[in-house]
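Structure, as structure tokens:
All protein chains but one are shown at their positions in the complex.
Take a look at subunit A:
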Amino acid sequence: MSHHLFLLSPSDTPLYSLTHHSSKPVPNVSSPLSSNLPNWSTSAFAGTLTALSGASSSAHQTSSGTVRMGGGQDRHVIQMIANASLDVIEDIMKSQSTMFLKSVDKFNEWTVSAFITPGNMKFVLLHEGKNDDGIRAFFTDVWELYVKTMLNPFHTAHTPIRSTIFDTRVRSSAKKHL
């Protein structure tokens, strides 16, 4: 089961992104759309189309278990889903005062949860399955790390976060909570 985290600045510039593969099993999701899908393997957009329809993508056997390749795990598809959810997030954040917005959007197997800091930074997390408490704890950790990054006078709201320590910390928190 994988998670995708994006940190977006108030002007929606991506500052940091992380893909985390957790050892927990993927819940079985079946999509009615995908079963009717013809085989598009010759098309250049095959990956995108399968992903958008929600087809479970080709499985790939490795020593550590089944790792899914292509389809819903495609990088650009993930980014598109995250960006598309911003509309919903911006609608909700105007009327809801909690920072943690759980399951704001759903797209095929992906659920989108978000966290809005008071300074209007958006943390967007794509995940499969339900794990509200873990995600909340994870977001709280990321928030603390972000505040610390932000306090650095050399950091501005639009600087990508390249600190390796930040990265290590986020990863270890992801390992712990997701």
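Note that in this section a residue touches a chain if its C-beta (ideal position, glycine included) is under 8 Å from a C-beta of that chain, and two chains touch if they have at least 3 such contacts; residues count from 1.
Convention: contacts and distances are computed from a predicted model.
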Choices "RBR-type E3 ubiquitin transferase", "Translation machinery-associated protein 20", "Trafficking protein particle complex subunit" or "Exosome complex component RRP45" - which one is the UniProt name of the chain not shown: "Trafficking protein particle complex subunit"
Please identify which residue in A:1, A:18 or A:99 touches the non-displayed chain. A:99
Missing-partner contacts on subunit A, residue numbers: 10, 93-100, 116-120, 136, 140, 143-153, 157, 163, 165-166, 168-169, 172
